[in-house]
Structure formats: structure tokens, C-alpha cells
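The complex is shown incomplete by one protein chain, all other protein chains being positioned as in the whole.
Right, chain A next:
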Amino acid sequence: MTSNLLVQLLINGLIVGTLYGVVAMCFVLIYKSTQVVNFAQGEFLLIGAWACWWMVVEAALPFWLAFPLTFAFMMAFGVILQMVVLRPLIGEPIISVIMVTIGLSIFFQAVTKWIFGADVQPFPEIFPVKSVDVFGLQVQPAYLMSLVVSLLIMAGFAWFFKYSRMGLAMRATAFNQQVAQSLGISVKAVFAMAWAISAMVSALAGVVVGIVNGVSGALSFFGIKVFPAVIVGGLDSVIGAIVGGLIIGVLENMAEYVDGQWLQLGNLYSVAPFYVLIVILMIKPYGLFGTKNIERV
């Protein structure tokens, strides 16, 4: 039975890992295009999940309507946040910007607790809770959906940056703002869009996790988990973010297995990624895929 448990945990790891990957990608998107280390990434999940929850439960909207509305709301939220809070900080020392995003993180956690309370609020049943049988393994439909959604987002990201006008403009801006401007690209618009997309996609991850685990302040913990994923992959690599997310997701669950089977330490699940973070930073300080000239903070 233990080998079955191992496979089950491995699958869980991969599914959670893709979600980590998606959020890490959002984090990298902001870092790459605006050079901001966003400590409030997890709060995007939190706010998105609460917004969707509110629309479904309090406003009694059907989920298919609430979901796109959450997107629209988060897009506006990202743009406004960038314009009001972060645009004035352009050119300020990186440490000031970091302090501001940490501040935002604390602020949003407090505000959501204030509005929605500290208790876990479950989503009404959107997908059947009963596990389905996939190759002899028990998988929750919501998890399956999350896997599909994550893969779709990743494909969407790849397409967006490869072929779309704004995607190219964002890559150009990330590479050299001055040159991008000389080609008629508005750096302000690119910055706003980076935050909008990041907030939007993170919210999607937030809703998915909210459906599975219920919505609560714990969601913002995703923002912390994203750090090992991003550091493993390299701060400025989108591919690295995905790989990093998968590694951390699998690693967590493997740690859980090892802990449960032999060590009995408890809670290795949440700590293990950070041990890895430290080890990786010692061996490859720029991450597996990162470029070497990034600023260390």
C-alpha cells in the first residue's frame, strides 16, 4: 500500500506543483518587466478567491459568470495597484519597493480578514466532490480541473509572449526599456499590463485552490511557497518558474511521505522547500535557469 501512497503523493505534488508554477510565473512576469520583487503575490490569490467567493455566495451569481467577473475585477485591481502604489516608486531603491510590497501583503491580509472574517469559507459545490478514478488512482475532479487550467495558462503565456503584440512589447521592455521606448512602446502601459496579467492569473490559481480547500487567509501562503520555486528556477526565467514550481510541489509531497513513513518529525511538508531553497542558493546562486547579472536582494 505504501507504494500506492507514494504514487498518489507524487500525483498530488505534480498538480500542486503546476499551480505553484503558475503563480511563480506571475511573480517572474512582474519581476522581469518591472524589476519589482512582489511579496504580495500570495495576496493576489487571496483577493481573487474572496472576490469570486463573494460573487458566488453573497451575490448569488452563477459560477460561470462570477469567474470572468473575478478576472475583470483583478485586472482592474492590478492596473490600479501599479498606477497608484508602484508607479511613483519607479527609480527608488529596490529595498524601498520591497518594503512597500511587504506592506501591501500585510495590508491586504488584514483587509480581507476584516471584511470576510478569519474562518475558512467553502465554495458551494461546483464540481462533484467524489473522487474519480484515473489509472487506478483517486483524483478529485477539482484537482483535475486545476491541472487542465494550469496547463492552459502556461500554453497561453507561451503564445502571448511569442506572438502577440503586447507580449513582444513586454519582452522588449524587460530587455531594455530605453530601446523599447525608442520603438514607440509605452513602458507605463507595459508595467500596468504586467501587474494586471499577474493579478488576474494568480487570482485564477486562488479560485482553484479555494474550490478545493475553501477560502481563507491561508491562501496567501502560496505567495511564500512561490519563493523557493522562483529561486530554484531563477528569478528571471519563466520556464524556470514552471520547473521550479513542479520541483517544489513534488518535493513537498515526497517530504511528507518520508516524514510519514520513517522520520515522524511532523510538518516537514511545509519546511522542506525552504531547506532546498537554501541548498540551491549555496550551489547555484542564480537558480537553475536564471541569468547571472540579476541584482541580488
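To be clear about the criterion, a residue touches a chain if its C-beta (ideal position, glycine included) is under 8 Å from a C-beta of that chain, and two chains touch if they have at least 3 such contacts; residues count from 1.
Convention: contacts and distances are computed from a predicted model.
Looking at the choices "ATP synthase subunit a", "Imidazolonepropionase-like amidohydrolase", "Ligase-associated DNA damage response exonuclease" or "ABC transporter ATP-binding protein", the name in the UniProt record of the chain not drawn here is "ABC transporter ATP-binding protein". When the whole complex is considered, the residue among A:Ser3, A:Ser96 or A:Ser182 that touches the unshown chain is A:Ser182.
Only one of A:Ala142, A:Met193 or A:Val212 touches the chain withheld from this view, namely A:Met193.
Listed by residue number, the positions of chain A touching the unshown chain are 160, 164-166, 168-169, 171-172, 175-176, 178-187, 193.
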